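First the structure, which I've put down as structure tokens, then a few questions once you've had a look.
Excluded from the complex is one protein chain; the other protein chains are retained at their positions.
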Amino acid sequence: MNMYNDTVMDHFMNPRNVGEMEDPDGIGIYGSPTCGDLMQIHLKIEDEVITDAKFKAYGCGSAIASSSMATTIIIGLSVEDALKLTNGEIVDKLEGLPEAKIHCSVLADMAIKKAIFDYAETNNKHYKALEGFDPYEMVQEEHVCICGKDEEK
Amino acid sequence: MNMYNDTVMDHFMNPRNVGEMEDPDGIGIYGSPTCGDLMQIHLKIEDEVITDAKFKAYGCGSAIASSSMATTIIIGLSVEDALKLTNGEIVDKLEGLPEAKIHCSVLADMAIKKAIFDYAETNNKHYKALEGFDPYEMVQEEHVCICGKDEEK
Amino acid sequence: MEKRNVYLDYSATTPLKDEVLEAMMPYLKEKYGNPSSIYSKGIENKEAIKTSRLQISKLINSEKDEIYFTGSGSESDNWAIFGTASSLRCKHIITSNIEHHAVLNSLEHLESQGYEVTYLKVNEQGLINPDDLEKAIKDDTILVTIMMANNEIGTIQPIKKLARIAHDKGVLFHCDAVQALGNIPIDVNKLGVDMMSFSAHKLYGPKGIGALFIKDGVEIDNLIYGGAQENGKRAGTENVPSIVGFGKASALALSGLTEHIAHCLELRNYFADRLFEDVFDTHVNGTMLDRLPGNLNISFDFIEGEAILMMLDYMGISVSTGSACSSSSGSPSHVLSAIGVPESRTYGTIRFSIGDFTTKEDIDYVIDAIKDITKKLKELSPFK
Partner (left out) sequence: MEKRNVYLDYSATTPLKDEVLEAMMPYLKEKYGNPSSIYSKGIENKEAIKTSRLQISKLINSEKDEIYFTGSGSESDNWAIFGTASSLRCKHIITSNIEHHAVLNSLEHLESQGYEVTYLKVNEQGLINPDDLEKAIKDDTILVTIMMANNEIGTIQPIKKLARIAHDKGVLFHCDAVQALGNIPIDVNKLGVDMMSFSAHKLYGPKGIGALFIKDGVEIDNLIYGGAQENGKRAGTENVPSIVGFGKASALALSGLTEHIAHCLELRNYFADRLFEDVFDTHVNGTMLDRLPGNLNISFDFIEGEAILMMLDYMGISVSTGSACSSSSGSPSHVLSAIGVPESRTYGTIRFSIGDFTTKEDIDYVIDAIKDITKKLKELSPFK
């Protein structure tokens, strides 16, 4: 028996789209090592469609799995549609995460938003979904640092 | 495994000298039903020698066994020697009692002293060992009432 | 008469049922992981604990997450009492005068700390009058703790009524149901209790594992602080094999409850009928109506309880003396005193408790033994 289901374990053990790009159109980094997790996403965007995504992640199994899953979801989506991605959707596609791990999926969601924000800034694009989005304002503390710590024994 | 050793169990299950006498030379009763034990001893005394002893006892296994053992010890002893009997001796002859039960052997010892006291009074005899012995002063409370109660479950 | 081993002390503790031990075995062998560990060996044990919690919750009709495991019924009682008391200093608590010492001695300790405790009296049948509770509640009463079934005389209190009275005045209600669980139906919702204590070894489960039901929303302090086990409310590495055993025992108790009650009642009543017919100078203590199905508490005149017990033991029969006298106090049973049994009679009291493995042949054997023994002890007795 495992804390994670088979889909999560598959994305954790065999993560999709790992890596970086030479010339990404957008870069998003979210998390902090002092919080135990950090996620980096590179996007290739052509004609408002995400044609490729690569990620690197420092974090627990569910952080890695949700990052992997998130990249598979957004590749092929329009930027507008990618911005609609919620962490709830990632969790659903992973067929569920342990309750204490749900928040780890926020990481992927946020890193993608930051990458698109980056793309929008450099290319002077405007997306409704990014109105009011301030990547520097995102409070790390609300992302509780309990990813992947087991209890004292 | 038993709380009592084989000797105690033998005297408990097959007590010696049970009964009463038609015309005892001395009668001793010690204990109290409100304390959970009562011991009665009848003595036959001829020429300062205890020729017979009978007992009846209401009390726990060790009270019965020590009464039985006590009668077997004193039959044939001179009155003076019988007065020297201590409960320690009774316990020794029984090859030991559980610590919490040691005080139950006092019963037999005391009842015998009272029976000899009774004999002495009616026959106007004086025994050194009985000097200062006042059967009515014997405080029952010092004989702690824990004979044969097991714990709450 | 051939010697037989007859255990008639199910109220003291019960043997493990084979199915219970079987359920425990894997957790005593290969499944030894710490349930707090997040690898497979830990997770599977965490799941096993969840299953057990569910099994117990079904037996008492609670939510799964309202069950907290403890190390014994005594710990559950202490926790309910101290956990309620510690947040509110030196208030008033109500209980009865026939509670188990796990309750009484906890309260005595609180008294020594300045708390006030009211002890409700029971009548000669061993029952509390709900009106007495009504009258006893004061403005600063924080807790009522009353047992469901008494361990000595088996009498069953009107918990539903008592709990309602407490709640009407906004007072928490705890119930020691250690003797009741598995022996009579329990529905914590219908009863309306806030906390309830249980112990597995009274229902064919293992020793050293208990539980406290704490109704969702009721907040009490911990008794044992430390790790995050039991939702942070009771620290200590979980006793997985015993928890699994407790769950299995509860599942068996639930599916077999009607049968269990019928079996115990039939044999208990048969025992009583034969006893009263064949043995003189006996008295039942406590009502025969609101009573645990397997319990019979008998006083014998003129003969002493431990002597009866030891002679029965010699013949292979296990029973308790009715007088629960802890070696420290030296006083006779507080329960028998509470229902007005004369002190001299309390010493001749035996508790017989019948369970699932008791047979009619066992009862016949015990009755014959009692006949012999009482005759023998009466001959020894100085009373006329």
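Some observations on this one:
Which chain is which? They are A, B and C, in the order written, and residues in each are numbered from 1.
Quick note on the criterion: a residue touches a chain if its C-beta (ideal position, glycine included) is under 8 Å from a C-beta of that chain, and two chains touch if they have at least 3 such contacts.
Note that this is a predicted model, so its numbers are computed, not measured.
Displayed chains that the missing chain touches over the full complex: A, B, C (touch as defined at the top).
Screening C:50, C:92, C:207 or C:274 against the full complex identifies C:207 as the residue touching the chain left out.
Residues of chain C in touch with the missing chain: 7, 9, 12-16, 21, 24, 28-30, 32-34, 36-42, 70-75, 77-78, 100-103, 105-106, 108-109, 199, 201, 206-210, 221-228, 232, 235-242, 306, 309-310, 312-313, 318-321, 326-328. Residues of chain B that touch the chain left out of the display are 1-3, 148, 150-153. In the full complex, chain A contacts the hidden chain through residues 2-4, 9, 12-13, 15, 18, 29, 33-34, 36-40, 56-61, 63-64, 100, 144-153.
Everything that follows uses one rule, which is that only the chains that are shown with their structure count from here on.
Mean C-alpha position of chain A lies 55 Å from that of chain C.
Chain centres here are Cα averages; for chain A and chain B they lie 89 Å apart.
Centre-to-centre separation of chain B and chain C, using mean CA positions: 39 Å.
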